[in-house]
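Complex shown without one protein chain; remaining protein chains in place.
Take a look at subunit A:
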Amino acid sequence: MAEEKKKLDKLCHLIDNIIIEHKNVQVPNKDVAKCPQKQTVQKNLPKSTPQTPPPVNSVNSAGKSREEIELERKARKQAKKVKKKGGDGNEDSKQQQTGKGKTEDKEGQEETSKPKKTVKVDKTEKDVKKETNKPNKTVKVDKVKPAPTPATSVPGKKEENKKKTPKEPAQEKQQQTQGSEVGGDAADGATGGKSKAELKRERREKQEAQRLAKMAAKTKAVEEKQPKKKVETHADKKSSTVEKKKKSLGDAGKSGKEKSGDKKPTKRRIPLLGHLTQPALQAPPAPVNSEIIHPAVRTLGIKMKDRVIDGSTARVISTLVALKKLINDYQTPESCDLSRDLAEKLAPNVEYLNACRPQAVAMDNAIRFLKHKVNSIAPNMPEGQAKDELRTAIEEYIKENITLASSTIASHAASLMQPNDVILTFGYSGLVCEMVEAACKDGNIVNVVVADSPQPPSGLAMVQRLAGLQVPTYYRLITDITNVMDKVTKVVVEAEAVMMNGAIQGLCGTTSLALAAATHHKPFIVLCHTYKFCNNDLTDSIVVNELGDADKVVWGPKGSNAGLLAGWQETRNLNVVSLVYDVTPASLVTVLVTEQSVLPTSAVPVIIRRNYADVLGQD
């Protein structure tokens, strides 16, 4: 058991490393880049302050107090989070006030409680200073005790947030186009029977309020960056001048981008893709001291947001490991069932992860499995036993569905290979690597052509891993594949998810390979774990997808043209889109290699029905 655990940890670590190695994580840069904005937005500040109620002021004052402890980095970070939250609450309250008077009392409570909390946190941070997270946490919890509202109010607020999001785009659209009354009307219609003029006025007020609130939130966000910049510039001074120059150059470019990005980052809804959530620029706010979001989950969320952990398998493993930590630390309150309470506790954590980055299908399946396990725990089972059971269930899930399954898939796929095959693959795929490894072991020397997308260039990691295997490898961009197709004998890719109708959801670019394979009559082999099977039907890549960071596309290649489109968001008719997934229809897939066997795509519904009916049919 201990050995397996070690193995698993090693695996997670490995995944992290692989991804970190090959990703230019620009997180610190981002923060720095935002600094130059400070001035422009601060100009707006006076405008917004008189209209926005107390919270903003209080936050500002808290900001001053924060400056005093500027060097205490951790403290600042956490305070930031709280503050951000306060800002959001503020925004919400605005909306609520104009919408319905009912919740005003509650909002008032929140408003008053929030500032209190921020101050307190700062204090505690000062007091406790350089202590580890956990003891810190317990102390903090004690101090915040007088205001129990935040803990209880948070789920409610989340709901508000949820409610808000679908409404917002519609309203914003109206702001832009003025004429159409599509979603906004429907949303407002619920408020009751008022005259059209009244409704219109109300809506305008609401929009105005929202805009102001948003502006205020932004100024805050920018202000927070201010001290950081000072620290970093100090560091820069120390470092070599060349590096400094480089950085400042980068900053100048970035700042322009960020400025334009911040002006209307959420307003830009791409036609046809308006339903997809915009990639999160910042980790969603979470209360510092609450026990609701587990620290492991929060760390994971931030890592996922920054794509430090990428790829569905890595995400599933790390999610399950984080949730296992949550279960480890979980204690059943008295007069409550473990199964019921734990399920409730899991929900906001899962939601948090989802807010950081939209869940992949595989993650969704894994979480469903865990919820199913939690729900099926008998109410009279002692806590220790139940936790043990859940932990072993998670470990077994990872072992059976991922670790063991991977090697089985690799050997199944390797059995399809023939000597001197030329394999075309796309981007980084652990399964394809394992397959090549297994084929080499069988004595089939295969050549691998790695097609890669320019952004993100995950294929580089693939090439590096293959180089370690002594496999003849060719690296080409995906724009180039038609030139190699006649020499390729098989196309092998890994799927992110397999749909009920046999369609394959893969990283964007997979379909291009499938089409090329079909045109040249080459077998298109898809490797996939069965836990990534999904009981939805997908026929196109539009309905279910994820938006990537469009700015990265604009800035991606570092050539002479880099940065020409930096201000694309200000150009009215220009839309830059970066989609994460695409959907390959079942008809283009020759075989699906799963851990069960080599299957046609028509076997997918059978497998789902037989193996996952109990888990997938839950909601």
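Everything that follows uses one rule, which is that contacts are C-beta pairs under 8 Å (C-beta built on N, C-alpha and C of every residue); 3 or more make two chains touch, one makes a residue touch a chain; residues count from 1.
To be clear about the criterion, contacts and distances are computed from a predicted model.
Look at the chain that isn't drawn here: its UniProt entry, checked against "Translation initiation factor eIF2B subunit alpha", "Transmembrane emp24 domain-containing 7-like", "Glutaredoxin-related protein 5, mitochondrial" or "Cytoplasmic tRNA 2-thiolation protein 1", names it "Translation initiation factor eIF2B subunit alpha".
Contact with the omitted chain, checked across A:L199, A:I317, A:L338 or A:V591, is made by A:V591. Touching residues on subunit A toward the chain that is not drawn are 416, 418, 490, 521, 523, 525, 590-591, 597-600, 602-603, 606-607, 610.
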